[in-house]
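Have a look at this one before I ask anything.
Heads up, one of the protein chains got dropped from this complex, but the rest are sitting where they should.
Chain IDs A and B follow the sequence of writing; residue 1 opens each chain.
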Amino acid sequence: MNKLLYGVAYYDEYMPHERLDEDIRMMKEADINAVRIAESTWSTHEPQNGVFDFSSVDRVLDAMYQAGIHVIVGTPTYAVPAWMVKEHPDVLAVTANGPGKYGARQIMDITNPAYLFYSERIIRKLISRVSSHPAVIGYQTDNETKHYDTAGPNVQLQFVKYMRDTYESLDRINAMFGLDYWSNRINSWEDFPSVIGTINGSLGAEFAKFQRMLVNDFLAWQVSIVNEYKRPGQFVTQNFDFEWRGYSFGVQPSVDHFAASEPFDIAGVDIYHPSQDDLTGIEIAFGGDMTRSLKGGSYLVLETQAQAFPHWTPYPGQLRLQAFSHLASGANMVAYWHWHSIHNSFETYWKGLLSHDFKPNPVYNEAKTIGADFRRLSHELVNLSKKNQVAIMVSNEALTAMQWFKLPDGKTYNDVVRSLYDELYKLNVECDFIQPSSPRLSEYKLIIVPALYAVSDESLEKLNEFVRDGGHVVYSFKSGFADEVVKVRDSQQPGIIHEACGISYSMFVTPNQVGLKGKLIETADEGSEVEAWMELLTPTSAEVLAYYDHKQWGEYAAITRNRHGNGTATYIGCMPSAAIVRKVLAGAVKEAGLWGSDQELVFHVIARSGTNAAGKRIHYYFNYSNEPAAFVYPHPDGQELLSGHKVAGGQKLELAPWGLFIIKQ
Amino acid sequence: MNKLLYGVAYYDEYMPHERLDEDIRMMKEADINAVRIAESTWSTHEPQNGVFDFSSVDRVLDAMYQAGIHVIVGTPTYAVPAWMVKEHPDVLAVTANGPGKYGARQIMDITNPAYLFYSERIIRKLISRVSSHPAVIGYQTDNETKHYDTAGPNVQLQFVKYMRDTYESLDRINAMFGLDYWSNRINSWEDFPSVIGTINGSLGAEFAKFQRMLVNDFLAWQVSIVNEYKRPGQFVTQNFDFEWRGYSFGVQPSVDHFAASEPFDIAGVDIYHPSQDDLTGIEIAFGGDMTRSLKGGSYLVLETQAQAFPHWTPYPGQLRLQAFSHLASGANMVAYWHWHSIHNSFETYWKGLLSHDFKPNPVYNEAKTIGADFRRLSHELVNLSKKNQVAIMVSNEALTAMQWFKLPDGKTYNDVVRSLYDELYKLNVECDFIQPSSPRLSEYKLIIVPALYAVSDESLEKLNEFVRDGGHVVYSFKSGFADEVVKVRDSQQPGIIHEACGISYSMFVTPNQVGLKGKLIETADEGSEVEAWMELLTPTSAEVLAYYDHKQWGEYAAITRNRHGNGTATYIGCMPSAAIVRKVLAGAVKEAGLWGSDQELVFHVIARSGTNAAGKRIHYYFNYSNEPAAFVYPHPDGQELLSGHKVAGGQKLELAPWGLFIIKQ
Partner (left out) sequence: MNKLLYGVAYYDEYMPHERLDEDIRMMKEADINAVRIAESTWSTHEPQNGVFDFSSVDRVLDAMYQAGIHVIVGTPTYAVPAWMVKEHPDVLAVTANGPGKYGARQIMDITNPAYLFYSERIIRKLISRVSSHPAVIGYQTDNETKHYDTAGPNVQLQFVKYMRDTYESLDRINAMFGLDYWSNRINSWEDFPSVIGTINGSLGAEFAKFQRMLVNDFLAWQVSIVNEYKRPGQFVTQNFDFEWRGYSFGVQPSVDHFAASEPFDIAGVDIYHPSQDDLTGIEIAFGGDMTRSLKGGSYLVLETQAQAFPHWTPYPGQLRLQAFSHLASGANMVAYWHWHSIHNSFETYWKGLLSHDFKPNPVYNEAKTIGADFRRLSHELVNLSKKNQVAIMVSNEALTAMQWFKLPDGKTYNDVVRSLYDELYKLNVECDFIQPSSPRLSEYKLIIVPALYAVSDESLEKLNEFVRDGGHVVYSFKSGFADEVVKVRDSQQPGIIHEACGISYSMFVTPNQVGLKGKLIETADEGSEVEAWMELLTPTSAEVLAYYDHKQWGEYAAITRNRHGNGTATYIGCMPSAAIVRKVLAGAVKEAGLWGSDQELVFHVIARSGTNAAGKRIHYYFNYSNEPAAFVYPHPDGQELLSGHKVAGGQKLELAPWGLFIIKQ
C-alpha cells in the first residue's frame, strides 16, 4: 500500500432514498478515499435461489470510480437469506442450546454443505463480476467470522474423527484427558458422547480448539476461491474482531487469529473502544499491536467507531485523536462503521459518521480535518514500521482452559492479559504479540507471559532457554500449570518454568483482605489488596520482591525475581494493584535495558513511534485527557508535521486536551 | 348505573367448607352489594367435555338475589380444564420459548379453533342459563385477556397474510421495514421467516401490534356472543389490567385498551398499587384516568387489593382512603379481589378481605365503614363526571418500539410516561389519556406527550396544528423520532414537530454526571443529574429553559419552549429530576391558563374533583401520609359529606393521617 486510506462502510442498499451522488460529494469533502461494500446483503444480491442482482454493487463501483474512491468488496456470507433457511433449515448451527432460529447474522453451521455450496456460488458470481473493475482494490472474506458454537451431530462426528486422527487410540485419550473421572471413560469409538454435555475441561477445551480450526478452514477456503479472481495489486483481507465486552476487550476466544490470518494478504480488524471520559487509547493500541503482529506489518482498521452509541459520541477532538492513534500503531487504513446511521432494524443506535438526517454534524466536520491531514501527510505516515523488543505471549488454549477453570472472582484470562498490557501501555513500552509456538523468541529482550495456563512442555522449555540465553520474562500466576490438553502437571508447580523462576508452590488460596509487604512496597497504598488469586510461593533461588501481608500466609512470597543463566524471570503469584504491576514491569524493562526517555512520561501522555518509508523516525505524542498536558520532547530535533513547526530536542511542549503531535525526527 | 357498587370476587367453588349463608351475612354487614363470580372455574362448570355442572353458579345467584346482592358473571375462558389440553394439546400457545405446559391460566393460543369452539359452547351454556336471573346485572368476558405471546406456525401464517393485506407488496415491506439489513430481505411470500427469531425492530413491533389485534378480535367475538343473551339493563365489561411491576405500573404492553374496549358497554379494570408507607394514590389515579378515558365516563374497578400481600396489608385508614380515591377518579364500583383468602394452590398469600380463618379482622372491619358510607352517599357520589383540559398522549406503538430500542439505563416507555404523569398528579392537575389518532385534540388546552417514539406523520402534523391553533404541548425526548413502522425519520430531528418546537438535534448521548443550568434552575439541587438520555438540542426559534451543565456538552439546550402560532411547545430533551419535571409542567399549566388554587397545595395533599348527577361540584381532598396535613379549602362554601359539617371557602382544614374530606360545593 502506498498511501493512507480513510474510509467508511457504505450500504447503498439501506438508503431510505436515492443518496449516491450526494453521499459521494460529502465523502469527497471529507477526503474519504475508500469504501467497503457488499458484505451484509446477500438477500439483496441473490433475492431468490440462483437469481442474482448486483445492480447496487455495479452502480456504487461505477460512481466511486468516477469519484476516485477505492472500493473493498466483501463476500456476503456471514448473513444468509431467508429463502436458504426455508429450503435448508439445517444450514443453521445446532449449538449446545439446540437448533437456531432465523433472523440474526452469524447463525450458520460453517461446515454445512448446503451453506458452503451457496456461499461458493455467490462468491464466484460476485467476485468474478467485480474483480476487473478499476475501483476495486481488495476483498474481504465474510465478516467477523467465528464458529458460532456449531456443535450439531455432523460437527460431533468430525470431532470424533479429528480425535482419532490426532491421538490415535482411546486408551491414550482416556489417559491424557482423564476420562476415568466420573465414569466418563470411552472404550469404543461408537460410544463417544456428544461433547455438548461434557463436564471434562480437557475434552471441552479440545472441542473449542477444534471449533477454532473450523474457522481457519472456512476462511482459507473462501480466500482460495477469491484468489482465483484476484488481480495483481488487489489484496484479500479479513475483518477480525476481539473478545467483546461492549467493546474490543482482549484475545478473541473463538478464533486463533494467528492461524486464521495465514492465507490473507494483509491483516484487517475492527476496533471499538470506550469513549468520552473513558477514552484511553488502550484498545486502539491493543488491537493494533495484535493485528500488526499477525502478519508482521501494516494492517487495515476496517471498522471503528464514528458517532456509534450514545455513550461513545466523541468529544470534540477525540475522533481526530483516535484516527492518528491507529496510524501510530501501524495502521494504513482507518475506516468507520459506517457512513450513515441506519433507519430500521437492529443497529439503529450504532450511528455512523452521518446521523439519520444525512446532514453535516460536528463529528463529520471533524472527520473532514482528519481526511485532509491524512491526504496531506500520507507519504510521511504510511507504512510505519516497528521493531519492538518486548512481546506479550498469548494463547487461545490458555484462554479456553481458564473458561473451564475460572478464577474465583469471575476474572478471566483476558483480565490477566489486560492487567499486564495496560500498564505496559501506560509506560509507553510498545510491544508485539506472540504465541507460545513462536519460533522467534530470540528477537525480543523481554517477554510478558500472562496466565499461560495450558501449554506444552516444549514451549515452556523454550522460555527457560530464552532466559538462560539472556532474555527476560515476566510470568503471571497460573503460568505453566497444565499441559496442552489441560491436564495439570504432576510435578511441583509452577512446573517446568520453576527452573528459570526459582520458586515452588503447592497451595493457592483466594485472597480475602490480603495486602503485600516487602522491598517493592514503598507506600501503604501500594500494599493494598491483591485480587482474584494468590499462590503461596516459596523461593528456591529467587529474590522476593513482595510477600503477602496476612496473619496466616505472611511467610509466603507473592512476587519474585530470579537470575537464571544470563537473564531473569519475574513471577507474579497474584493479581496486585495496577501500580504494583506497573512497578514490576518497569523493573523488568530496566533489567532488559529498554528503559528510555519515553518511559519517563506520565500517562495520560502516550508516546508511540516507528520508522517511515523514508527511514525517518516518526514520534507520536497523544494526550488522552480532558486537561492540557505538558512534556519535554526527549528526542533529537525534528518537525511537528501537523503544524509544520520545528521542535528542538529538550523543548517543552503542551498538548491540548485530546490533542496530539506528530514529530518527524 | 344509578348507585355505587361495593363488591368482591366470590369463589364458592374454592371454599374448604360450606360458607354461603355465613359469607352473605358478613357481606351484608359490610354493605357489600355486588359480587363477581365464575370467571376462573371452567373445570368445575364443565368437568368433562360436554358435561356441564353450574350448581355452584345457581346456588350463589339464588342466595345473592335473596340477600339483594348483585352479581356480575364472568365467562370462564382464561383458564382451561385439563381434559381440553389432554384432548387437544395444541390449544396451548406456542411462544418464542416453544410449546407451553399445562398448569397456569392464560396459556392458550387465543386463535386456536378447538379452544374457540369449547369457549363458545361454555359461554352460551353459562350466559343463556344466567341471563334471566334477577341477580345478574352484568357480564365480564374472560379476564385480564392478553395474547400470551402466541406465535406458533398458525399465528405466523395469519401474520404473513396480514402483512400482505396491509402492505400489499414485499418490495414495499422490504423498503418500509428496512429488510435489506443483514440479509433479511424477503423476496417471496413463501420465504417469510418466523418472526420469533427476528432482530428487525420494525418487524418485531409490527408483530406485537398484530398480536394486540388478536386480543381485540377475541374480546369482540366474546362480547358478540354474550350480547345475544344480554337483557336490558345488563352490561358487558372487561377486566383490563396494566403493565405489571409487582403492581399496576403503566400502559399495558400487550393490549390496546382503547381499541379493545370498543365493544364493551362500560370499561372495567383492576388496579393494584404499593401500600403501607409507599401508598401515594398515583396508581389509583393513573389507572382510573386511563380507564375513564377508554369510553369517556364512569368505570368499574373490578379488582383491587384488600389485604393482599404481606407488604400491602393496609395501615388503619388506608383501605378507606383507597376506596374513595377510586370514586374521586370516576369509578362507580370498587370491588376487592377477593372475599376470602384461598387455602391452596398459587395465590395463597394474596389475601382477600377475610383471612383464611374467615373471621372478622381489622381490614374487614374498616370495609364495613366504607360500605356504609358508600350506601349513605351513593346518590351524591355516583356518576361523577369530569371535563379535563389536560390530556396525556400514550401509544402502544411507542411502547413496543422502545422495547426494541431500549434506553441505555434500562428505563422504558412507561418510566417516561410515569415520570410526567406522577408530577402532574402531585400538582393536582387532573387529566385524560388519549392516543395519537384521537380526533379530539381540540377539546384540550394542554397535551403532554411522553416519548412518542413511533408515530405517523399525520399525528405529528395534527399536534403541530393543535399548537398553531392555541394549544400547548409538552414533549419528552424521543418524540417524533420514528414513523409508525419504527423507521427513523431521515429529516432533521425531532422530525415533523420541529416546526412547533423550534429546535433541532442530530446527536444524543448517555448522560454521565451531567446536570442542568440556566433560567429554570434556581438551586444546586434542582440542577442535579439528568438520567437515561440526553439530546443535544440547538434552538432554531425556541427559548432555552435549561442547558446541560457539562464541560463538553454545555452549549446544547436541554429543555426549550417555543411559541408557535397561538400556542407553545415545550420540549424536554432528557430525563431530569422530578422537581424539574414538575417545574416544567407547572410552567406549561400556567401557559395554558389552567393554574388554579388546587395547584398551590403541596403533595401529600391530593385534590380531585368532578360534577355529580345533580350538577354539584364535588371536591375530594386526600392525605397520602402518615402525618396530619393542613390546607386551606380554596373553593366556595360547601359541605363535607362524610361528617356532614359545613365548610367555608378559605377555611383551614386538617386531614388526619391517611384521611380524606369530600366537600360538596
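To be clear about the criterion, contacts are C-beta pairs under 8 Å (C-beta built on N, C-alpha and C of every residue); 3 or more make two chains touch, one makes a residue touch a chain.
Note that the structure is a prediction, hence the values are computed from the model and not measured.
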Absent-chain contact - pick from B:50, B:103, B:232 or B:410: B:103
Could you tell which one of B:363, B:463 or B:545 touches the chain left off the display? B:363
Selected residue (touches chain absent from view) among A:86, A:185, A:517 or A:635: A:185
Of A:491, A:566 or A:597, the residue touching the omitted chain is A:491
Thinking of the whole complex, not just what is shown, which of A:68, A:193, A:296 or A:636 touches the missing chain? A:193
Residues on subunit B that touch the omitted chain in the whole complex? 11, 13-14, 16-17, 40-44, 47-48, 76, 79-83, 85-86, 100-105, 276-277, 307, 309-311, 313, 315-316, 341-349, 355-359, 361-363, 626
Would you write out the residues of subunit A that touch the absent chain, in ascending order? 175, 177-188, 190-194, 196-202, 405, 408, 486-493, 506-510, 512, 533, 551-552
